[in-house]
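Submitted below is the structure of interest, expressed as structure tokens.
Note that one protein chain is taken out, while the other chains of the complex remain in position.
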Amino acid sequence: MGMLVTSLASGLLLGCAYAGAAVGLSLAMGMARVFNLAHTALGLTCGYLAYFLLTTAGIDPMVAVGLLAPLMFLAGLALWPTLFRPTVRGVADPALSTSILTLGLAIVLENALSKVWTPNPRIMSTPYSNQAITLFGFTVQGSLVVAAVLGLLLVLGLHWFLNRTFIGLAIQAVAQEPDGARLVGIRAELVSMLVFALSVGTAAIGGVGLAMIYSFGPASYFDWLLTVLLIVVVGGAGAILGTLISALGVGLVLGLGGALLPQAWNSLILFGLLLTILLLRPYGLFK
Amino acid sequence: MLEVSGLTVYYGPLPAVREASLKVAAGQFVGLIGPNGAGKTTLLKAVSGLLRPAAGRVVFDGTDITGWPAERICELGLVHVPEGRKLFPRLTVLDNLRLGAYLPRARAESDRALKEVFDLFPRLYERRRQLAGTLSGGEQQMLAIGRGLAARPRLLILDEPTLGLSPRLAHEILEVIKRLNSERRLTLLVVSQEVVHLLKLADYAFVMETGRITAEGPASELIADPKVRKVYVGL
Partner (left out) sequence: MTVIFMYIALSESWTILGGYAGYVSFGHVAFFGIGAYTTALLLLHVGVNPLFSFPLGGVAAALFAAVVGYPIVRLQGPYFSIVTLLVALLTSLVVKNTPALGGTTGLWLPLPDMPIELNRTTFYWFMLFMALVATGVTAWVENSKLGLGLMAIRQNEAVAEAAGANTTYIKLAALVLSAGLTGMVGGIYGYLRSYVTPEIVFDLNIGVTLFLMALFGGCRRWQGPVLGAVILSVLGEFLTLNIGEEIARIAYGLCLVLVVFFPDGLVGIIDKITVNRKVAFGGKHAVER
């Protein structure tokens, strides 16, 4: 019983961490029409960079996130006009064209990581990573708590930004009614660029979070991607709180599955769930 | 204030508007009437920048705005309240109005603009916290007009503000529009199927058929014109 409760608790924490990795993708899919299959690959790249900073300079991953997220935001600003805008504009199905583009990017990143850091798995070990922390009577891993807090802060921060700031409202306006937005003077093109850059910036936070929890190799982005896609599809693209709720659910499934079933079953459940939901409700459960 | 000359706009492979010309003078209330599919909406979209014209010129207040993007045209004070309203359905009434005052020029006065809109449509004030998508058709239309006013227009273009409304509500909306013109000297270009009522209120009107402007004149004369009466008034 005690083990079950603990795995439930760590499942919820895992869900928070995954919410951080998923929320940017949800934003990009729902509000910039970008189906970004490279989202977790970008996050993984940041995971490796954080690992590099930790092992060479002793910089704590929490600090590294503060450096990497703005950098990735800038990278997103640079990627939009060069690669993504031409892929989205004047295309019959921007989601399909961006998914092919980003699959290519993901392959490039995976192999670049493998070239630089070899295919061997890495583990980020910080002073707190294996420390047992007792929260409300449950004992959980320190790095899991840190990653969960990062993810939760990110999701809540984004929710606040989108609903309580003027730019956030403009972002929603463009997503809901692009023509209407242009008619009140919103430069939809700039807004899409901002959304995309935000999404890429958050990929850094989510990616470092996951890299703190799991041992990771260059191909890890793939399993992360499928999990994150499941979360986004269940939560509904563009729905920030929906992403959080669905991530908590997926975290619980992963936490319980990890405790009760062998590893192979875990991926079977994950893929099977994603497949079923995509077949039945491809545009989200809540839409 | 607005001068459209020789405007041709393609909608798909066919020209929906052919060499249309019209003029709106400052302070005028101008109506644009015509049967469905005559190209009125396409013409307005090309004026406000949602569509790019293939030929012709659009001049607003001495500035040639032909082919400008909608967001820059809005900045000049030419504000378009489109057919179908194009509200932000999952944002509140208040947020829709705030976004109407998105541009810095309008944002500076947004509190005053909001107050004016609520004075004009008290119903919107009651529903200010409600999501725009949950409003009734009439309320949505009020919100669309309100959002347009929040942008601090010098010329307001209204496309079918009465579509789908009950006759009573349609007249109510048209009366409010008239007041905007007579009390605040707001220049208006209005399309409506409520031809008789529109012509009674407007100063001047243009008739559009199959993509061309086929008649124009002071509204009081057009309403007496037997041809117009026959086609649009059904008498």
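All chains are identified by letter, namely A and B, in their written order; residue positions are counted from 1 within each chain.
Methods note: a contact is a pair of C-beta atoms (placed from the backbone, for glycine too) under 8 Å apart; a residue touches a chain by one contact, two chains touch by 3 or more.
The model shown is predicted, which means the values in this text are computed figures rather than measured ones.
Q: Among the chains you can see, which ones touch the chain that has been omitted?
A: A
Q: Touching the left-out chain: which of A:59, A:83 or A:156?
A: Looking across A:59, A:83 or A:156, the contact with the absent chain belongs to A:83.
Q: Consider the whole complex, including the chain that is not shown, and state which of A:8, A:77, A:112 or A:167 touches that chain.
A: From the options A:8, A:77, A:112 or A:167, the contact with the absent chain belongs to A:112.
Q: Identify the residue among A:23, A:69 or A:101 that touches the chain left out of the display.
A: The one listed residue touching the chain not shown is A:101.
Q: Give the residue, chosen from A:130, A:165 or A:267, that touches the chain omitted from the document.
A: If we include the chain that is not displayed, A:267 is the one touching it.
Q: What residue numbers in chain A mark contact with the hidden partner chain?
A: On the side of chain A, residues 35, 83, 86-87, 93, 95-101, 103-112, 114-115, 226, 229, 264, 267-268, 271-272, 274-275, 278-279, 282 touch the unshown chain.
Simple rule for what comes next: only the chains that are shown with their structure count from here on.
Q: Starting from the mean Cα coordinates of chain A and chain B, work out the distance between those two points in Å.
A: 43
Q: Okay, in this complex, where on chain A does chain B touch?
A: For this pair, the touching residues of chain A are 166, 169-170, 172-173, 176-177, 179-188.
Q: Taking the touch rule as given, give the residues of chain B at its contact with chain A in the complex, in rising order.
A: 48-50, 69-71, 74-75, 79-82, 85-91, 95, 98-100, 102-103, 106, 147, 150-151
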